[in-house]
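First comes the structure, then the notes that go with it.
What you see is the complex with one protein chain gone and the rest in place.
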Amino acid sequence: MSGESLLSVRGLVKDFRERGFGPGRTAVRAVDDVSFDVYPGETLGLVGESGSGKTTIGRLIVRLEEPTAGRIELRGQDLRGLSGRRSLEFRRDVQMIFQNTQNAFNPRRTVRSVLSDPYQIHRLASGAELEERIGGLLRRVGLTTPMLDRYPQQFSGGQRQRLGIARALAVQPALVVADEPVSGLDVSVQAQVLNLFAELRRELGLAMLFISHDLRAVYFLCERIAVLYLGRLVEIGPRRTLLEDPVHPYTRALIGSIPAFRPGGGFTRTVIKGEISDSEPVKAGCHFAPRCARWRELGQPARCREERPLLRPAAGGGLAACHFAESSPRPLDGVAELAGGIG
Amino acid sequence: MKTQVAVLVTEPRPAARRRVPLLTTVGASLGLLVLLTIVIGPWLIGQDPYAIDIGNRFAGPGGAHWLGTDELGRDVASRIAYGARATALIAVGAVAIATAIAIPLGVLTGFLGGWVDLVVTRVVDLFFAIPSLLVAIGVIGLFGASVTTTVLALGLSYWPFYTRLIRSAVVGLRSRPNVDAARVLGASRLRVIRTEILTGLVPLVLVQTTVLLGFAILDEAALGFLGLGVQPPQASWGSRLAESREFILVHPELALVAGVPIVLAVFAMNLLSDSLRDRLDAKRTG
Amino acid sequence: MLRYALGRVLLAVPLLFGLSVLSFVYVRLIPGDPVTAMLGVNSNPTVVAQLREQFGLDRPLPGQYGDWLAGVLRGDFGVSFRSQMPISTIIVDRIPATLQLAGAGLVVSLLIAIPAGVAAGMRPGSRLDSLITSATLFGLAVPAFFLGTLLMLLFALTLHLVPSQGYVPFADDPAQSLRLTLLPALTLGLAISPYLARLTRSAVVEVAQEPFVPFARAKGLAPRKISVGYVLRNALPSLVAALGLTVASLMAGSIVVEALFNWPGTGRLVTGAVTERDYAMVEALLLIYGGLFIVVNLVCELAQSLLDPRVRLT
Amino acid sequence: MNDVKTAETVLRVRDLAVEFSLRGSVARAVDGVGFEVRAGEIVGMVGESGSGKSVTMLALLGLVPRPGRVVAGSVRLRDIELGALSLRELARLRGRQMALIPSDAGAALNPVTRIGSQVGEGLAAHLPELPRAERPARILDILKRVGLPRPEQQVRRYPHELSGGMQQRVAVAMGVQLGPDLLIADEPTTALDVTIQAQILQLLLDVREQSGTSILFITHDMTTVAEICDRVLVMYAGQIVESGPVVDVCTAPAHPYTRALLDAIPPLGGDPPERLTTIPGAPPDPRAWPAGCRFAERCRLREQLGNPDKCTSLAPELASDGAGRRSRCHFTGSAAEAVVR
Partner (left out) sequence: GCGGSEPGAPSAAITEITEITMLEPEPSQGLDPNIAAADASRIPMAMMYETLTERDAGGELVGALAEKWESSPDNTIYTFTLKSGVGFSDGTPVTAADVKFSFERMKTGEVMKGLLSTLTSVEAVDEKTVRFTLSAPSWIFPETASRPGSAAILSKKAVEAKPDYFTQPTATSGPWQLTSYVPKGSAIFDVNPHYPTPPKISKIRYTFSEDPSGHAAAIESGSGDIANIGYTDAERLKSAGGSVQVLQSDALAPLFWGWDRTKAPFSDKKVRQAVAFAVDREGRQTACWSGTGGVTYGNILRPWDPNYTEISTYRTSGRADSISKAKALLDTAGWVEGAGGTRTAKGVAGVADGTPFKLSVPYESNWPAAGCHVQVLQQNLKDVGIQVTPEKYDPAAYWGDVAKGKFAMYHGGAGASGAADLYQNWFRTGGSLTELTTHLADESLDAKIDKALGAGSPADATAIFKELEQWQADELPMLVVGYQWPQVAASRRVTNFTAPLDDDSYSLVRASVG
């Protein structure tokens, strides 16, 4: 991507303290030194397994959480310590769409009341103008104005997600963070919502951070994809490069795990051993090493367990964080290990 | 094929529990009856609840005295109707006091969290540790028994429990994504509280109001029985029941006439709160 | 686990401390001079002097509190000015009676509430559930003393099965003691069983909704194994915690029931102390009732954590 | 893989119908479902949310929850007619001849019981003759077979101390330990991460490979079905609208709904399309199924055919093509195919 970045994240760290009291509470590092940019009009996909820190990054960007360390800049302006007025202006620039459509709305407020919020908070419109703009907004996301007096729970999941999009778009933001906006929806509905996103992006020139664990959806929507593993960014690059020529062993495993949808082709997935939560927290070195097939192949080099791999440019225009990125054979004709069988 | 009771594996919750609507109807009509008693009962009966008619003690029902007369020849029906007013006043007052303390405090602690929450919650726990009847008795011990102190005593005995309830509800509401959504839109804390938290509390408060009204009616009666409630000759349901207990062996019907309104009113409140709870639950889950 | 338990216990300490401050402040809240308020104006000067001494009212508050707390920790709550006896003696004397009543009441209520709550909760929405639920709602509406009076009328005066009131220490005459406990315990038990039944029911309903219940059925386990080993077993932790809270109803209920059946327990001390303005006694009772509640709940919480492996980690 | 075409039939479902009586109305959630599962076969059941997959599964197990009732149909497991069994006999059969693998093992395991004794419950219930002392060995054995790492340690743990994948492995172990004829897996991987999903799917395949167990695999993910199933049943609005070998159904769907379902999957690889094909509207209300074809309202084919009346007036039958494929559409066949292309 060229040009001035809209959002720039540098060295982002977020620690969570365990709930409870007294000393001895361990801190969980949910986001560990993550840096990336989002350019105007671009959609960046953020994928990773459960608990890898996707949501946390999203919440940090929309300032629902305060970072432990690192910088987040919007159009070159640091977001830390924004005061009241500036903070309100920021809210018009960056919006969020939530995963859980059930709870993302107050069940006791009508759609009209919910959608009036952005206009009232930012004093954008009132009275007849407000009505009109809400109506326009609803139509924009494919709903109709008679629905204004219904309650959120009277809508289907897909319709509610449209409402969530409408709410976020009301303030005409430059950047939208969408946290798993299509998971939990049926394929057909998911396709509708993904189409809507694609349309909006084209028409409004929206930049988007699209968080999902569904690589198919991410691939459809995002020009670039970033892969997270245990709070760290392991690879980032243009979608085709990432899919067809992944560099990081984890990215490969991830892609290999997705059903290829070749009916009759039989089950040909690449299965990696273990789970995130199985492994002991890694203090130094590479987080992925304990599950890493390449590491084992290479005879378990000590470097992987001692030195943290940094993001480095990789072939194909992306960045990857692996000490042995160069030694990667092409995937799919692969040596990736088949494991997890019986016995 | 034979079927068995189970709950769907994939469905997180079954459809709202079905309540025999009959009970809701019963609750609502009983509640209405109580309301009518309070509002037009005294006017309808048209008797002075304090007029002593010594010559006509323990008269059975009939004539001008629909429910007969008590140990001083006073009209039982009008004493119950006027007593309903005093009892309702006490119950409503007590609930109002408890609510007025619980909502701000519960919202404050639950929403802000942090050390405010820690400190206030400890204090609430402290008051919570003392049985509410004991708190009420303690307050009456300080200020003496009267309608006003009964209101105060009951109100003060309910707030800890109520505050806890509100607080935990607010903690639950606070972590819902709709609050995050409002914050992302730039809503101020006050606005979030107003649009997301308080609206979310409405069902809880509605249910608790009915529940506490029932409690208050019962506790007013208990205090009356212990001699710490409304003082004679002031009519209230509790004092009426306490008075009539004295003659229970001779005229058990008086105790029944005094006890039944209490039981029915509280039963009505319980039925209403239960069906309210069901209804609001069902609404929330869609 | 040990750390969890220790943490819980440590949490109870400031609570108990706060309770002691609260009880202490209570007497000092009395409008005007507490001693005058207690004794009335026409009071025996020796008693007045003794009370002033006991409360140490002419000294600065922290000093008063310190002395009082030191006394309390030694089990010395001062002297009841009505009976001129040490408050701790009076209270200790009555604890067996109260425990006997509360224990028997609890047993009665558990015997009613657990089966009813489980039966209703296992089939939410069924006819049996509606029946039990409305019965508990009705039960909740009956004032305990009214219920007790009716029971007394029926069992003592009409059927002549048991005496209407009285108390004999269990050690003196176990049979008679139990006979006398019957009516009060039944009253207390019936009065709190609706609460317990509702708690049980909702705990059971909650658990019965969990996916592991139908999964257990799909595994072909016997219904009995499912209702006991799965539903009741999983409801148990929250039930135990709820039971701790029921102690409050139990204590409040015993105040009324003791008054009704002339039962010489601590509950009657409460009403007596308030009407007689025996404030030192009220102070002690506040502390003891509150402390009991805190301790019982602490125990219940610990029991809960023992019963639920998931709690231990938090 | 053994030759499933000639294998004997393990499960035969006919005209199964389940109704939920709701306040004032009746929802027929499952309406005349019939299919067969042969020995060693993996049959996928796909469909949108609410199409009746789980209710069908519960009906097979005799576990339809309370307002619901099986109103018609027969279920035969080998030669046992399940409808004729008493509750007790049915319970004895569950877990032994027919086992369930739940969708979210984390929620389906008893949180207060250790893994070992939980796995042992099935043994105790179904193999009372097995000496108590032999149980631990059996438990360890089965846990090893499902690839649970360090089973000796895990048996003493509680479910919440296990990761999601390990929990699912335990659930599979409980399902297969008594060598059932049929495993019913209701979305066994939906709650898991992709890498773990792959592990569990592999595990199911291994199970089938080793013990020849038939699997009824319920999911809403067509791509997973394509990978591991032999045959597929497509559910829509309480009915099966299409069934047949996976390869055929996925490459040349006969029913417009199946086609739409396949088209809605975002492609992986190449340049993504401008927009995805979607199915307009929403499934009908189970309380009032439409008279004709239940998919008519949303059907592209019908639109392209000029909205023939037949679709909305006459309910299509599930017609067989004689080669193991069935489809519930008036216009199945080449004529329609031509229009669509």
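Each chain carries a letter (A, B, C and D) given by its place in the written order, and its residues are counted from 1.
FYI, a residue touches a chain if its C-beta (ideal position, glycine included) is under 8 Å from a C-beta of that chain, and two chains touch if they have at least 3 such contacts.
Model, not experiment: these values are computed from the prediction.
Considering the whole complex, the hidden chain is in touch with B, C.
Residue B:Leu72 is the one among B:Leu72, B:Leu206 or B:Leu256 that touches the chain missing from this view. Of the candidate positions C:Val72, C:Ile90, C:Leu110 or C:Leu298, contact with the hidden chain is made by C:Ile90. Set against the missing chain, the residues B:Arg79, B:Arg183 or B:His251 yield one that touches it, B:His251. Panel shows chain B; residues 50-52, 54-55, 57, 71-73, 145, 227, 231-233, 245-251 of it touch the chain omitted from the view. Residues 39-44, 80, 82-85, 90, 93-94, 97, 152-153, 156-157, 160, 162-167, 180, 259-260, 262, 264, 268-269, 272, 275-277 are the ones on chain C that touch the missing chain.
One rule holds in what follows: only the chains that are shown with their structure count from here on.
In whole angstrom, the spacing between the mean C-alpha positions of chain A and chain D is 31. Mean C-alpha position of chain A lies 49 Å from that of chain B. Residue positions 4-9, 14, 18 of chain B each touch two or more of the other chains. Within chain A, not a single residue touches two or more of the remaining chains. On chain A, the positions that touch chain D within their shared complex are 49-50, 156, 186-188, 190-192, 194-195, 198-199, 213, 215-217, 219-221, 239-240, 243-244, 253-254, 256-272, 275-278, 338-343.
Interface of chain B with chain A (complex): residues 176-178, 180-187, 191, 195-196, 199-200, 202-203, 283-286. Of all the residues in chain C, the ones that touch chain D in their complex are 123, 125-126, 210-212, 214-223, 225, 229-230, 233-234, 237, 307-310, 313.
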